[in-house]
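With one protein chain held back, the other chains of the complex are shown just where they sit.
For clarity, chains are labelled A, B, C, D, E, F, G, H and I in written order, and residue numbers in each chain start from 1.
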Amino acid sequence: MVTSIILINAQKSRINTIAEQLQSFPEISEVYSVSGKLDLIAIVRVATNDDLALLVTKKMVDIEGIEKTETMLAFKAYSRHDLESMFSLGM
Amino acid sequence: MVTSIILINAQKSRINTIAEQLQSFPEISEVYSVSGKLDLIAIVRVATNDDLALLVTKKMVDIEGIEKTETMLAFKAYSRHDLESMFSLGM
Amino acid sequence: MVTSIILINAQKSRINTIAEQLQSFPEISEVYSVSGKLDLIAIVRVATNDDLALLVTKKMVDIEGIEKTETMLAFKAYSRHDLESMFSLGM
Amino acid sequence: MVTSIILINAQKSRINTIAEQLQSFPEISEVYSVSGKLDLIAIVRVATNDDLALLVTKKMVDIEGIEKTETMLAFKAYSRHDLESMFSLGM
Amino acid sequence: MVTSIILINAQKSRINTIAEQLQSFPEISEVYSVSGKLDLIAIVRVATNDDLALLVTKKMVDIEGIEKTETMLAFKAYSRHDLESMFSLGM
Amino acid sequence: MVTSIILINAQKSRINTIAEQLQSFPEISEVYSVSGKLDLIAIVRVATNDDLALLVTKKMVDIEGIEKTETMLAFKAYSRHDLESMFSLGM
Amino acid sequence: MVTSIILINAQKSRINTIAEQLQSFPEISEVYSVSGKLDLIAIVRVATNDDLALLVTKKMVDIEGIEKTETMLAFKAYSRHDLESMFSLGM
Amino acid sequence: MVTSIILINAQKSRINTIAEQLQSFPEISEVYSVSGKLDLIAIVRVATNDDLALLVTKKMVDIEGIEKTETMLAFKAYSRHDLESMFSLGM
Amino acid sequence: MVTSIILINAQKSRINTIAEQLQSFPEISEVYSVSGKLDLIAIVRVATNDDLALLVTKKMVDIEGIEKTETMLAFKAYSRHDLESMFSLGM
Partner (left out) sequence: MVTSIILINAQKSRINTIAEQLQSFPEISEVYSVSGKLDLIAIVRVATNDDLALLVTKKMVDIEGIEKTETMLAFKAYSRHDLESMFSLGM
């Protein structure tokens, strides 16, 4: 499983709408609206880098109101939870 | 459930050690070592703000090698997964 | 009581109007127009994180002239004053 | 009443100690440990600019662990609360 | 005497016009067009903080071409000159 | 008269000492300790650019505690005051 | 062979189109769409500095959607591959 | 083939030594010492994300003199060259 | 001779045009289009500060396409060349 975390700045008035659109993508497991200098953080869990590329450079660019994104590849996940099965079994 | 995301910069040589220490805390459900300008991202899932405060201002400060942290409160989670039960049932 | 401090940059010509609008919200106890690189600072005192989320991601986004906000959750308040009773009793 | 808000970055391990020291000064009505890119925010309420100057350039400089401060003068306070009497009556 | 120094970025083509407007305000004793990352620096000398607040949040906001301002309160003036009498006697 | 404005960041504990040293230089007419992201602002009034160069690259470098300086040449002064005579007549 | 690396920020919706245009220039051997704070990175391999200048200040400026570029000259290449022959032989 | 580009700031006196060490790693196909705000740029070409993670979070951290790194995953390569065969055939 | 160096950011498509306009001013001895985060660097050699002020705050502001300038006064020139005679004799 390829995990990626995307930091997002967006138009304040469209934060909720954007979050709903993002979480409707199968590649995205969770979206959080957050305090601080960012507006949204999306957690991406996909099978391959190409899926991640498709999401970031194609699917997300059509979402109105996203002003800035910074995509980070997760090198390694550390958790007592079995994230792979949790999220791949559609839990 | 109070969710928070912590962006972390750390000494390169201690990234793995720090990640192991962080994920051993019950408050932290996942830690990712990441590409880009950050080194680690921790996902915190706790019952109350006080639990979050205790983690950030007490427990984390004793971890050697953390250079900078930025804690963000999640206002709202958007997900098709039932995150509350997934993570609170110890899945 | 959940306390939060919001740093705000706004259009110079609307600073006073925005401050009046913000302080009319029950969630906001004080607003200050300030010197320095910011324009306004709002002190939020609410019962739950959801109240804070509603204020930041819904109510505040309709205020014209706000250019940038940075919301910070107060982990802990240190004061010889009994802030909880002062502000919750409508003092 | 001259109100000022001071944004503070401090050594993580001394945040609580510093907050206690700051709130012991009569000039400071509240100190908050906060999430985000800052560590502490202090609300100063004094009679004159000289009191503020004394606090910032003399009294605070002796506090160990403060790394960076940014002091902002409040031009005007907007609140349904009578802040002047609340804080000057030692409430 | 309350002294304040305002750092100003402005539209290049309006620098001279803005400087003339600023120095026409009684609150402003000197304006300098400067080299470096700023465009103008204004020295404010007034009787009270309220005069300063009125200048910054009301009078200056109507000046066309000002892009960014950063107002700093002078805690203390150090000079062999008797600035208070020099500037208050209209020298 | 060549006027220059120097923005200074300094060790908090040495702000007053540094201000006294700076204002003792004949080239410097006023020094202000200030709120905001800076610590001190010095106003330099000299006869030639060489005097300014001598001050900045020789005399000031020996002052202990100055962490960062940014020197700006004033292209033009705008004031109803006759600054040239005020400061050159030792007023 | 003169090698240069160009860091590019571009309109999200035109990333793929821009990459195709860039890689069609003979001066550019590879273009990568990337994660992180940048959008594209182009590797330039040309015979002379003038070829590099022509590319950056003439040919690239006509490409719609490029928001910011930062061109860096490679002083020296370190590789076990014979880059010069690889890329100049049209491999 | 997973391609990644790493932006590196390093101690000036160790730039050449670091570049030699980096290019000796099989994961790294080229290293360039560059003009501008960076010092080195490494091009990584590996089979899997795990290889990239091992390089960045383990192998590179032991290299003395690296001050800051920013690793970017290449989503897609655009080139008239057959990069995959060029670099995987040890050309 | 008063020397000044001006760092310039400009619209990419107008870099050459702007450079030609700048070098046509008698105050400017050389203009370079450059790699890196800037676009142009102009070397100014004039008789007095007033000439420099006139160039920066009047003549240059009419040039279309200049987005940002940062003017730096040269305190002292260090060179084995006799710059004063080279440039003042129209060499």
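Methods note: a contact is a pair of C-beta atoms (placed from the backbone, for glycine too) under 8 Å apart; a residue touches a chain by one contact, two chains touch by 3 or more.
In this text, all values refer to a predicted model and were calculated from it rather than measured experimentally.
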item: Interface with the undisplayed chain - residues on subunit H; value: 12-13, 15-16, 33, 35-37
item: Absent chain, residues of subunit I that touch it; value: 3, 5, 16, 19-20, 22-23, 29-38, 41, 43, 70-83, 86-87, 90-91
item: Residue numbers in subunit G that touch the chain omitted from display; value: 2, 49, 52-53, 56-57, 71, 73, 75-76
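We adopt the following convention: only the chains that are shown with their structure count from here on.
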item: Chain-contact steps, minimal, separating subunit G from subunit C; value: 2
item: Length of the line joining the C-alpha centres of subunit F and subunit G, rounded to whole Å; value: 46
item: Interface hub residues of subunit H, defined as touching at least two other chains; value: 35-37, 53, 56-57, 70-73, 75-76
